[in-house]
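Heads up, this is only part of the complex; the chains shown haven't been moved.
Going in written order, the chains are labelled A, B and C, and every chain counts its residues from 1.
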Amino acid sequence: MELTTIGGLVAGFVFIVVSIFWGDGDLGGYVDGASIFIVFGGIAAATVVSYPLSVLKNLIKIISTAFKAKNVDLSKEVDNIIDLANVARREGILALEEKVSGMDDPFLKKGIMLIVDGSDPELVRSIMETELDFISERHTMGQAVLLQMSAYSPAFGMIGTLIGLINMLAKLDDPSALGPGMATALVTTFYGSFLANLVFTPLAKKLGIMSSEEYLHKEITLEGILSIQDGENPRIIREKLNAFMSQSQLRQYEQKNSAGEAAGDE
Amino acid sequence: MELTTIGGLVAGFVFIVVSIFWGDGDLGGYVDGASIFIVFGGIAAATVVSYPLSVLKNLIKIISTAFKAKNVDLSKEVDNIIDLANVARREGILALEEKVSGMDDPFLKKGIMLIVDGSDPELVRSIMETELDFISERHTMGQAVLLQMSAYSPAFGMIGTLIGLINMLAKLDDPSALGPGMATALVTTFYGSFLANLVFTPLAKKLGIMSSEEYLHKEITLEGILSIQDGENPRIIREKLNAFMSQSQLRQYEQKNSAGEAAGDE
Amino acid sequence: MELTTIGGLVAGFVFIVVSIFWGDGDLGGYVDGASIFIVFGGIAAATVVSYPLSVLKNLIKIISTAFKAKNVDLSKEVDNIIDLANVARREGILALEEKVSGMDDPFLKKGIMLIVDGSDPELVRSIMETELDFISERHTMGQAVLLQMSAYSPAFGMIGTLIGLINMLAKLDDPSALGPGMATALVTTFYGSFLANLVFTPLAKKLGIMSSEEYLHKEITLEGILSIQDGENPRIIREKLNAFMSQSQLRQYEQKNSAGEAAGDE
């Protein structure tokens, strides 16, 4: 569970509800069937026109990843690759096949299988990088859809308000009805505004960060696989992969590993 | 038929109409000759000033592609190319001429004819890539026109509202006429808003996705053609082309092909 | 004459005028000396501060190109270059000097003269590409000025409206004067809005398309010149240059040329 996603959303809704009561508002005035209908319906319709079914079907799955914590432990990843590098050095690259069969990272597995098969390094890099690009592209598409929905939200909020205003103004004979009429008309603008700024844009941002972390993780894996194929010294590989970690991650990691290091390498 | 395009547009219009009735509005107030005239006329005029005739003539054709489903089956495409690669291996590159004559993909055909003619690989790549760029450029232009129309829509909506307000305010002596006058003035803003957010922007987005899928399809074809010319092993070609498919497409594809695979290759 | 530019502008103005009358407006209320003064004067002043005289002097000339049709017939251009390639093959590169002297495309002429002079291919490419960049840069600057004017337009429209509102509100004692006062104040917003969306932005867009068509035309010329210098086979040159044309242009062109082809080449 990515608690910040759930927690932030719940907190945001609570803040809004409390703020309505605090201002002596009536929550009922904020729940209006026609308003929900036009804003949510309009956003949904515009989104369906904007993207093909194949993209929309992925959307729920991609959004759900924003709610699942993914503790990509880069240092564990590096250790893992160094282990494989040591095995390859001592027992030869073919020995990796057995080692890798029990792992559950499909990207790492595929890469190791390619070098076990004796594929050309250029081909390994090209196949793995194309795969990397596609993973990143799918995530980017998920974000793009959310950002587009974020752009449609205030638009359909305004369309709803325009409909409310036109309906009300067209038969304006009783000035005292102006207030409540405008209040109702503004509810759709309110919906559009918080959907864009509390839901769609924040989710898109979170997905973006998570996606780039996953990309980094896979880049390290690829760099490691190519170094193993190249027969590089595991100590040098560790140096290279460590460079991918930020200073602070590295410090934590070095403290953890300072004891067991000497044994594992070379 | 791309059902999401048609379905989304129809749903969006229905949502708007229902929402007008739900708010006790009178649909007649939303259909105003002068308003339609200035918004649609203004957008059309500005678009005609913005683009030369050659671009505008293509526009209808390009927009219509957003309504036609195009089931680019990448896995079939890959199978197709592997077939050609097997023929080239067994019977020589010249045998491809006959094979390709019955196909209806002009891009694939042109590429195969170039390698049958014995053109230099560099020249094949350069000719095919230039063609690829132009296809993508024509699509990009279609999208650009739609996005520009999407930008003109709220602008002419506002110009219409300004005209309505100025006309009304200039002779404002009866305050009770203010309401209906403003209602009419706001109708153009409403038109501009839904044209931009339900029609032009969503169509531009859909075209963009479709265009990049077609581009990917053609990229795979080109990669395959160059590999065939290079005399690469069909199994390696399949590996390379598969990398272009996303994980999920690949999984579907592997299930389908797991049976018939062994026969087709090598 | 580029009819879309003139036609679109005229149509846009007609739509606006008709729409004013249709709404029972008084055209006189839309022509206001002070409003014209602040909007046009303000845009002009801001533009003069923004760009040096050398850029502004070019502006009228660059804008006027948006009104002149330029039928860049790419297929004729290609034929032209193939002719030169055939001459160079049969009679040697020096024979091009005479051939080119009667042509009126200064870019082609300069390039041919460079290869007649026996300049190094790298130098020819570098000199011609720098020239290409500068032509494109001058056009880009023209567009940039128009887009900036398009950005200043609503700004000075709003400044005019603010002045109108402040003047009116400061001495608001007679509420019945509010309507006509606001009507006048809004006229500048109206000016700013249609200047931006019917005049400046559309002209900038049209210039952009025309400029990129001219760029493409010159790119083809350059590619052809370099191929001639390289002594390439005219048939190969035609293949390469055809790749620059979009599919549809090519189809038209192939129909026209299918008869006379055999004679001209080789």
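Just so we're on the same page, a contact is a pair of C-beta atoms (placed from the backbone, for glycine too) under 8 Å apart; a residue touches a chain by one contact, two chains touch by 3 or more.
These numbers were taken from a predicted model, which means no experiment stands behind them.
Participant: Since all chains share one sequence and 3 are shown, how many copies form the whole assembly?
Facilitator: Here the complete homo-oligomer in the file comprises 5 chains.
Everything below uses one rule, namely that only the chains that are shown with their structure count from here on.
Participant: Is it true that over half of the residue numbers where chain A touches chain B are used by both copies, so same, or is it different?
Facilitator: The interface of chain A with chain B is built from mostly unshared positions.
Participant: Roughly how far is chain A from chain B, going centre to centre by Cα mean, in whole Å?
Facilitator: Result: the chain centres lie 26 Å from each other.
Participant: What's the distance between the Cα centroids of chain A and chain C, rounded to whole Å?
Facilitator: 42
Participant: Among the residues of chain C, which ones contact at least 2 other chains?
Facilitator: In chain C, nothing touches at least two other chains.
Participant: So in the complex, the part of chain C that touches chain B is made up of which residues?
Facilitator: On the chain C side, the touching residues are 2-5, 7-9, 11-12, 15-16, 18-20, 22-26, 29-30, 176, 178-180, 182-183, 186-187, 189-190, 193-194, 196-199, 201-203, 205-206, 209-210, 213, 236, 239-240, 243-248.
Participant: For chain A, which residues count as touching chain B in their complex?
Facilitator: Per the touch definition, chain A meets chain B at residues 33-34, 37-38, 41-42, 44-53, 55-56, 58, 106, 123, 126-128, 130-131, 134-135, 137-138, 148, 151-152, 155-156, 158-160, 162-173, 184.
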